[in-house]
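Notes follow the structure.
Excluded from the complex is one protein chain; the other protein chains are retained at their positions.
Lettered A, B, C and D in written order, each chain numbered from 1.
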């Protein structure tokens, strides 16, 4: 059975990993063709190693890395370092890690923020599935201005 | 037959990958000496791994990575991370990946923006072809102030 | 016996490594199931290599990297470089390095600052233990807004 | 015969690669002990892979990477990414790549700018030669405030 990795953090204020797991559980082939492997780490800068371990030790074909960077100056640098680490991990492994980050400053209202997390993480769970089983779904949306966690921007006229 | 990789994103608002494919399809030797291998990924930070896979799994000799970074602060950092990933992928593989990015802030008018995409991606498709089959075309333009997606700056007097 | 690495610096103004060692010494299985291996380096940019050596030469399963970046502009860049090095070291090794940094600007009062160090380093020592022996403790705190060195932010409503 | 690599770009507005080649051609041993291997790539972010290829496929002992970064905000980030790529390429290969970049903002007058290119690229060509054949020339200038493309700053009193 194929494996899709899901990592999230204790730092986040929404259980992003469970959103991802639930979304994957509703997809065709779940439990038969593929399953989800879940891990939780302390913070976003611990995600990269967890991704590498999920790929190499747990044989995951693709991984979702969920995080919620804080909003102050130090947090922004930490988010950049976390993203660079995730980039390094996936380039070295040659397998996709989809980074599903929701930044504290994106939405001040907590209820809307939680909804944003749900939409973005859910959409990236679909992307992970497509990368693995339905690349033609990605292909037919090329240049369509698709967004995760908000309305699509759509294609430009021209 | 040689292979030239083309990757683009769902996030972009112009089908940049098809521009590249069409341009390559009009070049000498297409379908005989070389063909294009196309992939679409969710966003720009997924390009690096796709490039690595196109080089290693699909044996592409050179890859075009097309993307359209958004215009806000987070987007700029994401574009930088995407570019660093593409750099890492190509340096590790030792094969060229031409980054054909058009930034949202480069042109406000949507029709002109689309035309800019067409010109830049098309010019980089030519560059990919030259890197592979006609390095002397690059050589004779050394220091000529060549631009992709706008008028050439030309050589300086002196 | 398993090994947990602890590295700190001469530059820091609090003996952060001893805080980590003391915390680890109070945990179940200390001296039987696992022990701590301690090193001190000059400054934060020397931590990455020390982490790599602790993992590869000393067989540490997980490492705590403790540091206290200064507050001026050059210090901030140095902290970023130190963190990038630690990221590179852990991604290449595929083992977790928990970065326990306390920045000079986080708290002006020296007594409160020292207490902040104690709390953060102590909490990361617990995290290191959990990563190794109790991943379910991390899992059940997923998305709970856990902080190291201050009150938890808690989960968002929604 | 040893090989010294020279790469430049179509983007630059001065034929920097030819400056380097001409300077090398005037040095002792040219054509007997060593020769130059020239390549041109589209832009500065294509230099890193070309350097790696010159080192690994063409057996160059040292490489000169010539480029002329533009002056706007995106150009500055691209220059930084290009330099990081060149750094990665040379560190991974363990061979020197001398980066001879002249930034658009360094000199507004086109004739003086071209002269600046000539001086800097020429001086780096000498440096490449010294790294390979005359390390004692570098050694005796240690701490002498040597500059490429302008008057030397000289040593400080003290």
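Annotations for the structure displayed:
One rule holds in what follows: contacts are C-beta pairs under 8 Å (C-beta built on N, C-alpha and C of every residue); 3 or more make two chains touch, one makes a residue touch a chain.
Just so it is clear, the model here is predicted, and its values are computed rather than measured.
Although one chain is not drawn, the whole complex shows that of D:26, D:94 or D:151 it is D:94 that touches it. Where chain C meets the omitted chain, the residues involved are 8-18, 38-42, 45-46, 48-50, 52-53, 56, 74, 77-78, 81, 84-85, 88-89, 92, 110-111, 113-115.
One chain of the complex is left out; on chain D, the residues touching it are 76, 80, 83-84, 87-88, 90-92, 94-99, 103, 106, 124, 127, 131, 135, 138-139, 141-148, 153-158.
Keep in mind that, in the parts below, only the chains that are shown with their structure count from here on.
Counting hops only between chains that touch, chain B reaches chain C in a minimum of 2.
Residues touching across the chain B and chain D pair largely diverge in numbering: under half of the numbers involved belong to both copies. Annotation, chain A versus chain D: rotation angle of 145 degrees from the Cα superposition, expressed as a multiple of 5. Work out the mean CA point of chain A and of chain C, and you get 25 Å between them. Looking at chain A, residues 84, 88, 92 sit in touch with two or more other chains.
Because contacts link the chains only in sequence, without closing, their graph is best described as a line. This structure has the following touching chain pairs: A-B, A-C, B-D.
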